[in-house]
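All protein chains but one are shown at their positions in the complex.
Coming up: chain A.
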């Protein structure tokens, strides 16, 4: 503490220019020193303790989030359906003499699988 004690006596005699604090270099240096000396406090379960005490999110917010997710999945499905070449697939199916019922069944099942996957992904 040599330097501190050496200058401690002078602290009581502050002149006007020092009081006005017009030394940006000193400000920057002091800010750096203060930050350099600050340790980072590990989370150490702090965040988990806070989260455990939070009230449950409102039902309204949850419902709103679910509606947004369903809307996103529906919009994605609509785009896929719009781009899908149903006509070509149908004519190909007729040419290959695939049963229309099995084709519709496969289509519905794939759509359901895609929508479920989309919803699950959005929820995660």
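Everything that follows uses one rule, which is that a contact is a pair of C-beta atoms (placed from the backbone, for glycine too) under 8 Å apart; a residue touches a chain by one contact, two chains touch by 3 or more; residues count from 1.
Keep this in mind: contacts and distances are computed from a predicted model.
Student: Write down which listed name, "ATP synthase subunit a", "Sigma-70 family RNA polymerase sigma factor", "Iron(III) transport system ATP-binding protein" or "HTTM domain-containing protein", is the UniProt protein name of the chain that is not shown.
Tutor: "Sigma-70 family RNA polymerase sigma factor"
Student: Using the touch rule from the top, list residues of chain A that touch the missing partner.
Tutor: 1-4, 6-8, 10-11, 14, 18-21, 23, 26-27, 29-31, 33-43, 46-47, 49-51, 53-55, 57-58, 61-62, 64-65, 68
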